[in-house]
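For reference, the structure is listed below as structure tokens.
Here the complex is missing one protein chain, while the rest keep their positions.
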Amino acid sequence: MKLKMNRRSVLKTLVSSAVSAAFLRPGGNASAHDFSGYETNRGVLVDLSRCIGCRSCEAACNREQGLPAPHIAFDDQSVFEQEHSRRPDQNAYTVVNKYDSLLWEHPLFRKIQCNHCLEPACLTACFVNAYTKTPEGAVVYNADVCVGCRTCMIACPFSIPAFRYDSAFSPRIMKCIFCYDTRLSKGRPPACVEACPMEALTFGNRQELLSIARKRMRREPHRYVDYIYGEHEAGGTSWLYISPVPFAKAGFDMEVPKQPILNFVKDFLAMVPMVLTIWPGLFAGIFLLCRRRGSVAGTGESQESKISGEIIDESHGE
Amino acid sequence: MKVMENNSEILSGYGGGYEPADEARISEKLLLGLSGRQYLDLIVKNPVNWAVAAILVIGIPLLLQRYLMGLSSVTHGSQDYPWGIILGFGLFGMVPLSASGFMLGTTVEIFQRADFKPIERLALLNGLLGYFFAVVFLLVDLGMPWRLHYAMFVSFGPAAVLFLVAWHVATYLSVQIAEMLPAFAEWANLPRLKRFVRSIVLGLTIAGIILSTLHQGALGALFCYAPGKIHPLWISPEFQWLHYFVSSIFGGLCMVIVVSSLVRRYMTWRCDTNFLGNLDGITLGLAKGAAMAFITYLIIKIVAVAHDEEWLYLVSGWGIYYLAELFTMAVVPLCLFAVGVRHRRVTLVRWGALIAVLGIVWNRLNTVLVSYNWTSHQEIPTWQECWLVATILCFYFIVYRFVLYRLPVLFTHKSA
Partner (left out) sequence: MQHSNLRGYIILLGAAGVLGFPVVFQSAAAAVQPPKEVRIDILEDRYGPVLFDHELHDGYASCVECHHHVAGAPPSDPVCLPCHKEGRDLAEIGCRRCHAVDRYAAIDTDKAGRTMVYHDDTPGLIGAYHLNCISCHQVIGTGPTGCEACHEKHR
């Protein structure tokens, strides 16, 4: 009787777990695997054909984020000749570089800042979870938990995060946060967008920006090359770019993978649980195979060998 | 070599092969049974110590400068090269060379190869110190070293490769300390501690294998985060962790060969006949094992080049540099090992091991520094940065020697 009850309860458990596995799991799993970004993901469309290199965005960013004064003033255009390929660093979240191309009548300018990836490499590489992707699309950084390992700088395919190497006691990563605290979280565009006189920067929902980009390209095909940088780069970015010249000519890295950086470490991460589960049994087994009976004294006490030891001993006995 | 001979002369003068009585006071054990004056004499008369002191005289102020004025006051502090020579050498170079602990732990405890027993403790110690100093290097390079424990206790990013590295290195460090405890217990006369550790040694060894496999591989997988920045010949996401894991196998074995050769030559007084008498045979045995790892490594390397279709890169300048590295790291040592084992020429094996050790360090530096950002520009570490590396290496040397002088590593304790 008691046995029967037990059997029944076991059966019940089995059935219910099978049911839940069949009906509940797939739904949950599918949504986890197919997550293609937040619907509310905001972005900025950068139209290189519009930018005139006035550096208003740099100035606005500097003011908004309270960054140190630049060593070349923001209204000084000579910076383009003095420093050819600047990158965002510990003093600037965004910089504008100039590119001369024979394919376009006037000089081209390219604004560089965090692209706020849909699947940020910095976030996936961070072992203390200092990065967060907000539903608005911003990739924000928490200096309070950062250890300063700088793996995010290695991982970022756009080389955006910068480290404050010159600070002994409060170093941190410096990186564009899409003006999350002061603006984006309140539904407003970042400071650089608002400052852009040419509206080379357009703020909006990423999906709509993509359609705007395509529309501009369709309307003025002579004005744009048929490519939206950031649509697929690194698995897609919030900031998107359209350009009148091939992107490589405007300093864009075309070698950036078209899939999330995370994909490149998945092979290894998938191997981890296998090693964790297979190795103990495997090596305990090898130990027992190598052991001549009675020859090793002190080691027999550990549990693995005790349990499987009996099995081996039995097989020896046959 | 003159140097250390002096040392042994002094020590044999004061009673070489010192082995304290069980009930001797700790202070006596620490001073190797010498008086304070004699011990000081020992230090001062050894020219190696002067060389070390010369490095430290500049190195320690540099270290202070790093902590008081920030990383960029001593390093190149480059935004484009987040990991410099300190991590490239100290973490990525030291860790594979410290795989010796789990290699010989496995050989002796799992495969029951008692013939490797005489060198097991040296291998374990080499592993422990290698890891410990890799963490010291990390503490120098880390932006906020005082937050080292954050990944364990404060904020978790479990999906990150570095999370694995951090946890595995931390736990493995504990495992290695436990594995060295019997030696310490013998020295400090704590037989119950020794008995306890012996009782869990199989578990410790298997934990060591798991943790080593994973974090040696994880160090390689870290570079998979930068597939576009590192030259394709030095990165192949599918195989990177295998490259690092397999190279750590011969790395650890070769490092033990190198260290044991040095010890045999310059610390003869400390070794017992069990160690000295068996070392040549053991060295050849290790060489056989390493040779297998070399072959495996070369095959996976070729598979990686074929898989990623990188044959054309091999005929570029980068390709020649890559082949030079591959020859130094694996082909030349493999040939030396083959000839050495065949004709029982241990000296050849010892030189081969040294070349392999240098080759591995070169490989890691090539990945972190040389082939990194290969399409843009190269940055050269500052002299201060290199000096800091030398400084930490000196500490490594001092601690290594300090332990070898005292604990029953190169000799069998009378209680064993």
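As written, the chain order gives the labels A and B, with residue 1 at the start of each chain.
Everything that follows uses one rule, which is that contacts are C-beta pairs under 8 Å (C-beta built on N, C-alpha and C of every residue); 3 or more make two chains touch, one makes a residue touch a chain.
Remember, predicted model here, so these are calculated numbers, not experimental data.
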Inset, instruction - Can you pull out the displayed chains that the omitted chain is in contact with? - result: A
Inset, instruction - Give the residue, chosen from A:84, A:106 or A:258, that touches the chain omitted from the document. - result: A:106
Legend entry - Identified contact with the non-displayed chain, of A:112, A:153 or A:196: A:196
Legend entry - Contacts of subunit A with the absent chain, listed as residue ranges: 40, 42, 50, 52, 54, 75, 105-106, 187-189, 193-194, 196-199, 202-205, 208, 211-212, 215-216, 219
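Keep this in mind: only the chains that are shown with their structure count from here on.
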Inset, instruction - Please compute the C-alpha centroid of subunit A, do the same for subunit B, then give the distance between them in whole Å. - result: 33
Inset, instruction - Report the residues of subunit A in contact with subunit B in the complex, numbered from low to high. - result: 87, 89-90, 121, 124-130, 145-151, 153-155, 157, 159, 162-168, 171-172, 253, 255-257, 261-262, 264-265, 267-269, 271-272, 275-276, 279-280, 283-284, 286-287, 290-292, 295-296, 298-299, 301-305
Inset, instruction - Could you pull out which subunit B residues touch subunit A in their complex? - result: 67-73, 75, 77, 79-80, 82-83, 106, 109-112, 142-145, 147-148, 150-151, 154-157, 159-166, 198-203, 205-206, 209-210, 213-214, 217-218, 220-229, 237-238, 240-241, 375
